[in-house]
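A single protein chain has been omitted; all remaining protein chains appear in their positions.
For chain A:
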Amino acid sequence: MRLTVVAALCALLLPVVGQADDRRVVSADGAITEIIYAIGAQDQLVAVDTTSRYPASVADLPRVGYLRALPFEGVLALDPDVLITTEEAAPDETLERLARAGVSVRQLPVARTPEATVGRVRAVGDVMGRAAAAERLATELEHQVASVVAKRSEAPAPRVLFLLAAGPRGVMIAGDNTAAQAMLETLGAENAVTGIQGYKPAGREALLASRPDAIVIAETRPGQFDIDDWPELAALPAWQQGHHVTSDSMLLLGFGPRLADALATIVRALPAGEQVSQHGS
């Protein structure tokens, strides 16, 4: 009993007196987890959520479930000093109870632009006590993104069909108010499909009617998309001319430290961009 009290007191005092690097951190967001690894603060991580899938070594950490359904006891049992997540985290009761139990709950804004992503990198750096490393990453990211976007600015806006693939029957068209749309806007490209909110199941005729200049496919897991299941897509001129790319959804839609990679991946599929030969999935 006495030991528990002492341990609890220590946990409460650590953020004040202890080294920042000794803190125990739970990260509940894929992009935030990526940033934590990118700034070399992963030693502080004690658990992640189910959206954290990159880099591969996060698989060794315990999972606290999905960031919109965080379990109070599950998170508390890991004895964390900090829970770092986004404003999407839920339920509010869990977050509020965790705060009352002495966990520092840090909710960062949702990032859907390069500026917000860079801001998020700095914010994670502050929370993790790695401001210098975060600043280096932020500057580098700003620079990389700017150089990718610069290549696009003079070209006319291509119309891009953005698909999210979660299995052969689970291919969805990305519409307005999605991270996919935000990626296209960043590159000065247009969404080939208008009038859809969020991700909606793809109709085969709608795919044909969209007549895109390029096709981007974000897979929730590698191999989720097979072009053989979608002859309509293969029939589109954009596909036949090789203006398409298939990549991981966490890379393409994550707005994390790999944002420049993600943008470059899409740019390579665009007709007026750098022509790099792509082979289907």
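Couple of notes before you dig in:
Everything below uses one rule, namely that a residue touches a chain if its C-beta (ideal position, glycine included) is under 8 Å from a C-beta of that chain, and two chains touch if they have at least 3 such contacts; residues count from 1.
Here is the rule we go by: contacts and distances are computed from a predicted model.
One chain of the assembly is not displayed; among "Na(+)/H(+) antiporter subunit C", "Hemin ABC transporter permease", "YwgA family protein" or "Cytochrome c1", its UniProt protein name is "Hemin ABC transporter permease". Only one of the listed residues, A:Gly40, A:Pro55, A:Pro91 or A:Pro109, touches the absent chain: A:Pro91. Among the residues A:Gly40, A:Pro109 or A:Gly198, only A:Gly198 touches the chain that is left out of the figure. One chain is missing from the display, and on chain A it is touched by residues 1, 4-5, 8, 47, 50, 62-66, 68-69, 71-78, 88, 90-91, 93-94, 97, 100-102, 177-178, 197-200.
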